[in-house]
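Encoded as structure tokens, the structure appears first; notes follow it.
Only a portion of the chains appears, each positioned as in the full assembly.
Think of it as A, B and C in the order they're written, each chain with its own count starting at 1.
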Amino acid sequence: MSQKTLADLNACSREDFVAALANIFEYSPWIAEKAADARPFAGVKPLFAAMTAAVDHASSGLRLALIKAHPDLADKTQRAAGLTAESSAEQNSVGLDRLSDAEYEAFERVNNAYRAKFGFPYIVCVRRHTRDSILRDFERRLPNDASTETQKSIEEICRIAALRVDQLVISDDRLQVHGRLSTHVLDTHSGKPAAGIKLELIELSALGASRVVTRAITNSDGRTDQPLIHGRPVPIGNYELTFSTADYFAARQVPMTDPPFLDRIPLRFSASDPEGHLHVPLLVTPWSYATYRGS
Amino acid sequence: MSQKTLADLNACSREDFVAALANIFEYSPWIAEKAADARPFAGVKPLFAAMTAAVDHASSGLRLALIKAHPDLADKTQRAAGLTAESSAEQNSVGLDRLSDAEYEAFERVNNAYRAKFGFPYIVCVRRHTRDSILRDFERRLPNDASTETQKSIEEICRIAALRVDQLVISDDRLQVHGRLSTHVLDTHSGKPAAGIKLELIELSALGASRVVTRAITNSDGRTDQPLIHGRPVPIGNYELTFSTADYFAARQVPMTDPPFLDRIPLRFSASDPEGHLHVPLLVTPWSYATYRGS
Amino acid sequence: MSQKTLADLNACSREDFVAALANIFEYSPWIAEKAADARPFAGVKPLFAAMTAAVDHASSGLRLALIKAHPDLADKTQRAAGLTAESSAEQNSVGLDRLSDAEYEAFERVNNAYRAKFGFPYIVCVRRHTRDSILRDFERRLPNDASTETQKSIEEICRIAALRVDQLVISDDRLQVHGRLSTHVLDTHSGKPAAGIKLELIELSALGASRVVTRAITNSDGRTDQPLIHGRPVPIGNYELTFSTADYFAARQVPMTDPPFLDRIPLRFSASDPEGHLHVPLLVTPWSYATYRGS
């Protein structure tokens, strides 16, 4: 899907506008059609507002059709049959195309239970989640009544759409759909930012295998050149951030025990606000460390 | 092996004395015989000093025989054939009777290499070590020359003997052969010791499976009723101590995110001084924590 | 006033018993007389309980007389005329004999206001307070009604009496009338207790001059040989505890800036529970420090 500038979307034909935005809401071009009436848009925010307004004002029948247009999560048959390119990329981003058998079964079990109860698929904005948090969300929502879940589904659909709009449309303004996870290592033994510390961010999973999100080395400011997660939501879930501090101090000839008291320090924490800025710093000597939720 | 009081050992017949202490040094009753001449002993320290003096003053032939009297570590054939009860218990204490195949192979490989080079078995006081640190010690000592290793072996044999004496002899004085690993949880959110925190101490292994050393719950002073390790050496090696802090704060209705920013906090550290006191405390709020090597 | 053993107090004549305890409650021997009936006592706790029971069961007239038997705080005229030795020592302990003019005036003003309102002197157990906290207590109690203040006065009188009993009577059991203030310095630069750190505890005063409570040097365990305050209540009030850390690190050749980033570190805190154990440790490197209310 090639990006469009807001100017192009304002200037192009109605047909091209609808074609460009047809899959912002999964297989539901009628939403783009409604929004087309409101052109031109001063920014991507009013554009997106026009699309969600169309959803808000739609009949309950149309809203239900919108919900039903979505695929089941992690469904092998549907994947074979074909999802929109957007759905496919989103599900892959969270690893739903690389599930362990145990995970597949867990997803399938709850998918089926959900569809059996409500008659429509379980929908969640997967890019805001890890596999663990999707399953937890599943289990929390299953006991709800149909009206609550209809509303929840629309909310999740709008979150999915916002991320798709953000990726598609180039504009001076931005939707607030990205978060950030960053770190900072301060060497309180020498009173300086710790440069050259190897670190690794892992997404922990209760059910399947943990997976490495990113590896990095701290720069002269004790930070990573790029935030650990940026330009996308920070998926809700459990993480472990590990710092190779003994290597760092050994390279500086700091006396340590053998084996070193602290070697690879793990910080284990959860992200709960995908659009927020989560800062997890480390203050460290060979004999002590501290961390906190920073800002 | 039933315990003896120092008074009994001073008062009993020479034969009984030697019989009681025959296996303090593996299959080497001649050391107890030498020591018998120095009776009575004012304490277990002079008793043990008399035994090590006998070793120090022995001919190099006798010393080599003492070394050769020891079994290979983790050797299945020798285990079947029979170790002294002491050797067997010691090797089991470090899990040498429950090695994974990979670990067995690693041990066998180095055992053989060591015996091939020096003509006598690799000896180490296993109760002062974890499996990982034994393998590391192995690898460090293998490049040594024979004279260095003869000396090292005698040192390790004396450490083994000291622990056996400590277990066997009841006396007012004690050999300094035990260490201690302790913790303390301070809740800096409420300014009080954290009572009721579940914690778990795990011995980490690079090669085989990690194993739980102990589980405990903090008492009203934020400590465990017993130190995590006590009454024995603290084995050299890598550990993870995990604290279930989210359960603790949730029980006190402290507002947290969902999922909680910190849930089960792991402290990963190494012990390097088996006879020392290692204190690893945790200062914690739902949003921050710190640890340090305490005393 | 010479100390008495509990055995002596149980065995001596009724006259001697009353004489010994006559001033436990200021100029009120009738309380000791009542308690004498309950001899012998199994410990100092039942002895003190018998005395407070006598106060509790006394007529309101007797209770008021007990209150009025007490001197004004920091009153120069009464001091000249003569207090009991006990009152004098207590008032001196908190520095009431060395007040600045501003402090004298403050005390006198509130004393007079209190006596004018209630017709009896303001009574407080001064050994549990600093000058600042006495003035604060004064101001809080002045708005109370007479019945509340009668009760408060009796409570304070019993606290004074408990401390006097604790000083006078030697027994296997002890009244819980002492607190403790302690510290501990951990050098997280080298991972060891910080030995040889000079420290100073100052009682801060909003009104008059601050005064040094104690000076000490940390021992090899990073502690002071004696707690900073012990064997008496920890007076409610504001304190500053200062640690000369730059001298310590300079003596160990640790590189620092010029002037050192941290030189004499002040911890400023309040004590609020005179009978509790307040522990105020310092974790320190040349570039960082932390403290917390420990236990």
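Criterion: a contact is a pair of C-beta atoms (placed from the backbone, for glycine too) under 8 Å apart; a residue touches a chain by one contact, two chains touch by 3 or more.
Computed from a predicted structure; not experimentally measured.
> If 3 of the identical subunits are displayed, how many subunits does the entire complex have according to this structure file?
Every protein chain is the same sequence, and the full complex holds 4 of them.
In this section, only the chains that are shown with their structure count from here on.
> Chain with the smallest distance from its CA centroid to the overall CA centroid?
Of all chains shown, the one whose C-alpha centroid lies nearest the global centroid is B.
> For the two copies subunit C and subunit B, is the contact made of the same residues on each side, with over half of the numbers shared, or of different residues?
same
> Could you grab the centroid distance between subunit A and subunit C? Build each centroid from C-alpha atoms only and quote it in angstrom.
The separation of the two C-alpha centroids amounts to 59 Å.
> Which residues belonging to subunit B are in contact with no fewer than two other chains?
283, 290, 292-293 - these are the residues of subunit B that touch more than one other chain.
> Show me the residue ranges of subunit C that touch subunit A in the complex, using the header's touch definition.
188-191, 255, 257, 261, 283, 285-288, 290
> Can you name the residues of subunit B that touch subunit A in the complex?
It comes out as residues 133, 136, 236-238, 257-266, 268-270, 272-273, 283, 287-293.
> List the residues on subunit C that touch subunit B in their complex, please.
Its residues touching subunit B are 186, 188, 191-193, 221-222, 283, 290, 292-295.
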